[in-house]
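Here the complex is missing one protein chain, while the rest keep their positions.
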Amino acid sequence: MKLKSLITPYLGFIYLFFYIPIIVLIVYSFNNAQYSLLWHGFTWQWYSELFIDTDLWIAAYHSLALGIAAATLATMIGTLASVSIYRYRFLGRPILNALVFILILSPEIVIGVSLITLFTICNVPLGFISLLLSHTSFCIPFVIVTLYSRLVSFDKNIFEAAKDLGANDRLILTRIILPLLWQALLASWLLSFTLSLDDVIISYFVAGPEFEILPLKIYSMVRSGIKPEINALCTVLFAITFILVGLSQLALRKKA
Amino acid sequence: MKSDDGFKYFSLSLIWFWFFLFALLPFSLIVIASFMGHSENHLLEPSFTLINYQQLNHPIYIRIFEKSFLIAGLSTLLCLLLGYPFAYCIARIQSRWKNLLILLVIIPFWTSSLIRSYALIAIIKAKGILNSFLLTLGIIHQPLSILFTNDAVIIGLVYNLLPFMILPIITNVERLDDRLIDAAHDLGANKLTTFRKIILPLTLPGIIAGSIMVFLPAMTLFYISDILGGAKSMLLGNLIQNQFLIAQNWPLGSAASIVLTLILATLILIYVWSTRGNKKRVGFKL
Partner (left out) sequence: MNELANVVELHGVYKAIYDHDILHDIHLEVREGEFLTLLGPSGCGKTTLLRLISGFEEPTQGSILIDHKNVVGLPPHRRHVHTVFQSYALFPHMTVFENVAFGLRCQQVPRQEIHTRVMDVLKMVKLEKYPERKPHQLSGGQQQRVAIARAAVNRPRVLLLDEPLSSLDYRLRKTMQIELKQLQRTMGITFIFVTHDQEEALSMSDRVVIMQEGTIEQIGTPREVYEEPRNLNVAKFIGEVNIFDGEIHYIGENKQATIHLLDKKRSAKTSRSFTPGEKIHVLIRPEDVRVWNQHEVNDTTDMFAGTVEEVTYKGTTVDLIVRLANNMTIAATEFFDEDDDRLEYKIGEQVWVSWTPGWEVLLPYEV
């Protein structure tokens, strides 16, 4: 009885906990003052400074290109992987299952460290290539999990029926699996894209000195102290992610 | 049949190739590297030695492990205390707002945790919002210096990882059969007993899953301790980062990574063991 009336304020408190820092950030990005906490009036100044910061644009462009490439590659490989795991019985299948599970739970730092070791030993140039390979690799397990959980919701007999009626594996993939899966594919792509855009730890290790990407740029900016420009940048990025998440959830929620 | 087999072998080869090259191989290299030496000119020297693990046994490093454990543990505990009631309430909501409420939890989950940690700075710094708030209300008379302390790191970790605790518990609670609770009440149990004897044990898998999903990253998110804890804060993640990129002592860094992996593997095994009788597991299942 008494407990029930506490629920709403409690829930509200937690939601505030989540969102206040973000709201504060957004608000201050429009604050007409460099360091003060007090409101000095609305301004677009920091956004315009953002706009002319070419370094940031380059980093942003790099992150975007990387994200799109990694998401696409990861989705393609992940699709083949999840479909194969679902449909075929093959030697080592439980190992692959376990591997996916392990990769998702692996600390990013161990992944980052192991990849830089690999790249150094194999003389892989540190830059777009090393980043692409790394980002694709850590996205693939998430794609697999997303797609697989969708695949198991299908009637298994559908594939046998298709085979019975004359479809080969390629046709089954294109005419049955992909059309049924397209929302999960979209959600996987968006998920991978977001993961790539936001990745700090792995990129920290495998990005070379020359290829600037946004998260690392922000990291170095943040370490050197608060600048209102950062607030503006963060607000923009937050807005983009917000939209992407919304899209991804919409895609997943639409009725099949 | 032939073309089908071709397609199948192509897919499987590609997958195995990728996983081998970018998951198994790198990790093996780290394991090997942890047993190697290093020098001025070479990052890794092919020689078998236990010196790295021996070095880690040194009090300095042990203290780092302990501190990381402690901070990760406290963060997990806080997430549990804050998150469990929240998750439980949300999971039991019947109205159509439920999906929206869950979405509102998921959204921060997807945004860059770097940005969100940065956002915390403005709140907890000496001239930050929290202090102004508390000062104005008269709850404190001097600003709390939270930033650049362990407390800041804990707050940062909890802030970032709370959704990881909440979501698995929600999934678990949603599967809770209401009739069990009704049966308990019917047989005379009061709310506390029902909670202790029925709800808590049944939601335990979710609690464990959530705890692991908080504890693992809490041990390794070095940028949070970097931003919020300052240069003084050296946790396991920072140690590894340091050894690899600054001290250039890759073998030592590898050894630390291996130890970290072993700790986490143990925790996961505990989780798997604890849910072995339970057919409905929480989390990813293939």
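Note that the chains are named A and B in the order they appear, and that numbering of residues resets to 1 at the start of each chain.
Convention: a residue touches a chain if its C-beta (ideal position, glycine included) is under 8 Å from a C-beta of that chain, and two chains touch if they have at least 3 such contacts.
Remember, predicted model here, so these are calculated numbers, not experimental data.
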- Item | Visible chains that the absent chain touches, using the contact criterion stated earlier | A
- Task: For the chain that's not shown, point to the residue among A:Ser5, A:Thr54, A:Asn123 or A:Asn157 touching it.
- Result: A:Asn157
- Looking at A:Leu11, A:Val27 or A:Ile176, which makes contact with the chain not pictured? A:Ile176
- Note on the structure: Among A:Pro9, A:Gly41 or A:Gly166, contact with the omitted chain is made only by A:Gly166
- Given the full complex, what residues of chain A touch the hidden partner chain? 154-155, 157-158, 160-167, 171, 175-176, 179-180, 256
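As a convention for this text, only the chains that are shown with their structure count from here on.
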- Query: With chain centres defined as C-alpha means, what is the inter-centre distance between chain A and chain B in Å?
  - Reply: 17
- What residues of chain B sit close enough to touch chain A in their complex? 3-4, 7-8, 11-12, 14-16, 18-19, 22-27, 29-30, 33, 43-44, 82, 85-86, 89-90, 99, 101, 103-108, 110-116, 118-123, 127-129, 132, 159, 162, 212, 216-217, 219-223, 226-227, 237, 240-241, 244-245, 250, 253-254, 257, 260-261, 264, 268, 284, 286
- Of all residues in chain A, which touch chain B in the complex? 7, 10-11, 14-15, 17-22, 24-25, 28, 37, 77, 80-81, 83-85, 88, 90, 92, 96-97, 99-101, 103-111, 113-118, 120-121, 133-134, 137, 140, 144-145, 148, 168-170, 173, 194, 197-198, 200-201, 204-205, 215, 218-219, 222-223, 226, 230, 234, 237-238, 241-242, 244-245, 249, 253
